[in-house]
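Some chains omitted; the rest stay in position.
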């Protein structure tokens, strides 16, 4: 019963293309998706996720479940980095610990859409407002990470690197990918409420094209992840373990929170995936700007080289069975 | 000749303040330094690749901006070297 959904997950085009990308690196094929093409797909996916999410939120309205779920999502993205920070401090300095912890507190939009695709293929319903949770979980983790640096960093940090609250907010809210996701959400919402014909005209671009673009992007992600993986060796086994166990741990907390919120199985999976996934877009960008002391190879190689592939290939079906096990009689 | 990264804006401000006659920027450079490896995938993840900036100017201008540029580079990493060059 465990293996079947994993295999089914692996046999979906997005995951297959991800594996193709990874295998191409393994076999030293010279397959390459040159910059800035990956950026095109990354921007497109954020725009489309946001736009569709905004429409869904407008459509579904603010039901009873929306507010508690979104609040819980924000809470998780505040708590997870704190836990992660405490764990990481055993081995790393404040800078690296805060940066890595923030990445795991934040989310990965592509992992989220992979989970959505998984749910669709399993014909399990989920709600559009979960994209709101996605959008809301990006920034708080960055804020926590930067606050940790601000208050826990050694006092002799040079003056030029002192962080001000304004720059912390700037980095967490106006970071390119956070901004694009949030603002596309707003555009989707506004379009749905005032200009419904616009939705239809956007549908071929943001809707129909989405799955294929996701596949293409995952092909590149496979290449990138497989190139990143070997560099993890230098990071040591502690970090490698962290990159696998932390998502599982976060998923575990997440599933109990989801149970507490009495989410349906679809929403529950998405909630768990948001907790378990780690950011490789917004957080690294913010950290590289504001915490240059942290090694980018640490926080990006773990999230991109290990956590992301793990979630995409194995994690999602595992989390699904976790949801099915722990949340009883999940209502539709 | 300078090698820099996401601090491009800061560097350019420094250059402008020193009144350099001009500069040229080439983005999308990757590389490895004593502290960091910069790869192509850092371009679509928000990290940003390196930028290669070239400035042709008088020696005195270099002296004027040396400290500021060093500050910028020590913060985020990067290297700056000077070669002699005569106008064609």
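So that you can tell them apart, the chains are marked A and B in the order they are listed, and the count of residues begins at 1 in each.
Heads up, the rule we're going with is that contacts are C-beta pairs under 8 Å (C-beta built on N, C-alpha and C of every residue); 3 or more make two chains touch, one makes a residue touch a chain.
Values in this document were obtained by computation on a predicted structure and should not be read as measured data.
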{"item": "Composition of the entire complex, counting every copy that the file contains", "value": "A x3, B x3"}
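The rule we apply is simple: only the chains that are shown with their structure count from here on.
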{"item": "Centre distance in Å when subunit A and subunit B are each reduced to the mean of their C-alpha atoms", "value": "33"}
{"item": "Residue ranges of subunit B touching subunit A (in the complex, touch as defined)", "value": "6, 28, 36-37, 39-49, 71, 75-77"}
{"item": "List of subunit A residues in touch with subunit B within their complex", "value": "34-36, 38-39, 41-42, 160-161, 175-177, 220, 224, 227-228, 231, 280-282, 284-286, 288-289, 292, 295-297, 300, 304"}
